[in-house]
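One protein chain omitted, others in place.
Up next is subunit A:
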Amino acid sequence: MSVELDVFVGNTTIMDKEVYQLWLNGYTVNDAVKVRIEGGVMEECEASAEVLLSDTMDQYRTFQMCERLLHHPAKLANQLLFQIPPDRQAMLIERYALACQFNSLDLVIIQFQTFICISLFRYYAFDDSFVREVLGKKLSKGTKKDLDDVSIKTGITLKSCRRQFDNFKRVFKVVEELKGPLVENIRQHFLLPDQLARDYAAIVFFANHRFETGKKKLQYLTFQDFAFCAGQLINNWTVGAVDNMMEDMDVDLDKEFLQDLKDLKILITDKDLLDQHKNLVCTALRGKTNVFNEMEANFKNLSRGLVNIAAKLINAKDVRDFFIDLVEKFIEPCRSDKLTSIDVNLYLTHYTNSAHILDTFKHHAVWTRYMGVIKSCILRMYHD
């Protein structure tokens, strides 16, 4: 004796937020039922475990059916299968506010619409600990196979890991080919809120350049640190950054700029220039910090580090090591000299500005563009 088939279909689709979250977290139906029972929903509504199981299965099925639409959120706006009207989240919220004053029926529907938007965000939301594991890795089948290790390491269910991974991959595939600003593309195609779209942009950007983020020395950095840096790179070093009108991709770094970076080498190869630069920086710094001696002693070393990073960026392989280089060549030496982040800020400010006063140094534009990003990245990364 068994229930062979059990479905419930409403004219407006009913979705339970709690069950939705459980589904997203990769719980099995039975586990989800357990969680719900513990949550006390049974006592609240005089329901039995059987009813709860039936409801949970039904909800899971609905989510699975919605999943197809969630993969192409732009279609949500005019799909007919589920009664889920208008598209724009901003408008929804506006109307939601309006409806609160007017009509309770529309209210129900609009609540549902906003709920769909929220569901969308939830579907595309990810765990920082998970993304930290796959950041900069190729979004390939090979990586997907290793997800069980990630799952064990992070304590996130494999199902959830897979969903998150597939989300990354789906977004990557779609925006890879698109022209125009990366964040905006993601926001439009997946109807995601700004912050989430930025995070996805970072993930896509990292995956595209395969930045190394897994080394032990980089473990102290959070996803948000990397996302910040990615934002800096996207906004300043890509083709789209210089010329908004250019309909080129935002995902790739500006090749010309990378080429020009090689010219910065003069700052360390020309001995006069190096000394001059050092003197200028030291004059500016004197008396303003109590680690002046260490800074002075380390100047050439640090300067070489930064300029070498710049010169190497033309090689794709070295781009991958960008973050590890920053840490090894700059952050670690500073840290061993016990510089505070205020010191670092001070140092980098004068280091950048002094270069412009050098007589024979001509590459001011490239220098500014390079050091702006380097400075903000280092400052963001300079913590324990």
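In the analysis below, contacts are C-beta pairs under 8 Å (C-beta built on N, C-alpha and C of every residue); 3 or more make two chains touch, one makes a residue touch a chain; residues count from 1.
In this text, contacts and distances are computed from a predicted model.
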The complex's invisible chain, by UniProt name, from "AP complex subunit beta", "Centromere protein O", "Elongator complex protein 4" or "C2 domain-containing protein 5": "C2 domain-containing protein 5"
Residue ranges of subunit A at the interface with the undisplayed chain: 1-14, 44-48, 50-52, 54-55, 57-58, 61-62, 64-65, 75, 77-87, 102-105, 108-109
